[in-house]
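Excluded from the complex is one protein chain; the other protein chains are retained at their positions.
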């Protein structure tokens, strides 16, 4: 028989009794605050259409690249996980069987944030009281599916139950934001906004780049045959996004390189790019210049700028060609910021009105590069521990390695950055607990007074995200 | 008078009482498990010949590069330490005097794993009850030497007393494994196997490389005048090693570079190499290609592959030319894995039957590169904290920085990786304590239930090494 599933009220708090008591007081102060989710990848159609989610497997397993990659790393194939390849090999089409396989291997997630998030979803969203394993697989599957049929498990109901004040999705400039408009036009009061992610039209290495530029021209009426016209098209799309409540842009380049070329050099480079003659160094330079252009536009339209560099996307060639993106094969790379960001920062970094939020997958840059940069430049802020580091130890390292140089007020609160909608409360709860954990340690080591920690706990859970993202 | 030597039963456990109690329960569950030593550098002649060890100095001090380098760093010369140079300068020939010098400077090891290992050896293997220092030096020296004369301190008796289930040594493909055969042919039941370490015949920069290739040709009857013939020779040696129980290969290249050249390019490169015309980049490319060739052979013969990259060997030129290798002058270098391993992983990384265990001396790669890679590729596993990081803090960092992304099950338990035979129980005990320490913290922070931690403690101490190395 499966063991009890227990979500201890003191989870992620320090073990030592005094620190635990302080942590509890801090956590009680912030645990019920509304969720600000300023950056993520949920599907806006969920909230626009408000249809019931299909089943446990397609909701909780298939789209979660954290889960897929761990199972895959232990020899379970994509086909067994119900993922259809392009070559038409047989794959498991019964979601219940996929769920069982997942349940039998759930022990692989011991010690990972995936287990913490999923157990929270199981216990708090679905009221499950036994652990997931091979024995309880079917019971889980049936129970979750029954829940999903009920109105209170539809997207909008969950949004309200999760106490989400605002959530941001992420879309391409080519997106018409139809779902967002539908939500805005509906009688539902949930606030779902987008973020402007121009990678498909500013990264020459993006799949379909040239077609994307053509589409951009179509949509905006700009010819995009000159750099000036191209910039106008982008600015127009930013304005469109902004008109639907968008407050931020997001940039997922391989590196953090920025550039500050002359107008003439920009035009020449752009012509090389759109004629398809770009060498890798040209593409890199173009992306670099475009970050500086985006910063310039942000100074005009006020959109907050996010940089998410340093991921080697689709590292596994054969897996990518068979199963596509987001299957858990993106790997962090060493990332340099001090020289890379300098052209942009030297141009715009001294503007307090500009807000550039920078993330990293390379934790070595926390104390060496990012905290010193954010602790100096008015325009720069530090995004929270990201992706592989969105975890208890990752968050602890982030605070331990950035706070002493950048302080708390050059950080921007938490991002869940997820497409796993049901895990959003779990992720924010984890972040709040770890921030309170860190603060309680400072209090007990007399590096901070408890009233200061109370203020900070509130800011880290709610205030900083709201302010930094202008929400 | 020397102070008491105390080995506290709770050493390396968390200080906080609840965590300590959990840790104690976990440790009690695993402390008496047999030792699996899947990778190391003990001398097989010890177990083949079963002769008594000579004296305390030649057993515990001279061969231990951890000890030599610390004493040397504080101004004690190799000659004072009894190491004979090539130029025939006078050196200390009285091992007792060398021992005294060591004893007087034993305080230098405070806070290092060497002190923890040695104190364990002194207390548990030799039943010494006072601390080593200048006062107790002679008493130590006499006592240890008297012990060594007794049968129960001969290699085989210690092997049994240490509860070693299996130990692996490491040999060149040119080695005839005569000692291993003698052990196998004897009536002693101890399991001592080798590992296939082909650096002397796959690294063009290895001392004597060309002579080694000639010897390889002699041994195997292959001419080694073509790449194909050379590969056949290597495969034959692998088969020979495997026939004597070997389950793994090991590769100690300067970098983690791998390559995937065409057959034609391989042949051309090989001809450049064996004609002695290799430039440094050719040598690097050849090593890189050979890792991919070794992986291919592993898919055929099932040998587990170990990568130990990133050491700048013999950094101190004059020390090396006078005193040779392994005197404590190997220094870690920054090591890159994401691009380096990609050719090999793209070719063979999706095979669950293949097992590549990767180590690092560059801890920055734990969370940034290695855990994400091992948390995705079925063929990749993470070796334990290695060499300079085989220590309490090093092990803690390893678990803290890899577990959340790679989990526990993409790791392979502990390696002692040592030539210091007497320290093997000390090293495994230290690893077990630190793993229980880490697990107990997870339990007390409610990130894991205690029954899960019990399972994991057993796996980390015994099961994972046995499975990963097919022992």
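Just so it is clear, A and B label the chains in written order, and each chain counts residues from 1 on its own.
Keep in mind that, in the parts below, contacts are C-beta pairs under 8 Å (C-beta built on N, C-alpha and C of every residue); 3 or more make two chains touch, one makes a residue touch a chain.
Computed from a predicted model, the values in this text were never measured in an experiment.
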| item | value |
| --- | --- |
| From B:26, B:48 or B:70, residue that would touch the chain that is not displayed | B:70 |
| Full-complex contact with the absent chain, from B:250, B:363 or B:417 | B:363 |
| Residue in contact with the excluded chain [from B:58, B:79, B:112 or B:139] | B:112 |
| Missing-partner contacts on subunit B, residue numbers | 3, 6, 8, 10-16, 69-70, 72-75, 107-113, 116, 312, 315-319, 328-334, 361-364, 388-389, 391-394 |
| Contact set of subunit A toward the excluded chain (per top definition) | 14, 16, 18-19, 336, 338-339, 342, 345-346, 349-350, 352, 364, 367-369, 371-378, 380, 400-401, 403-410, 441-442, 444-449, 451-452, 455-456 |
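In this text, only the chains that are shown with their structure count from here on.
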| item | value |
| --- | --- |
| Separation of mean Cα positions, subunit B and subunit A [Å, integer] | 40 |
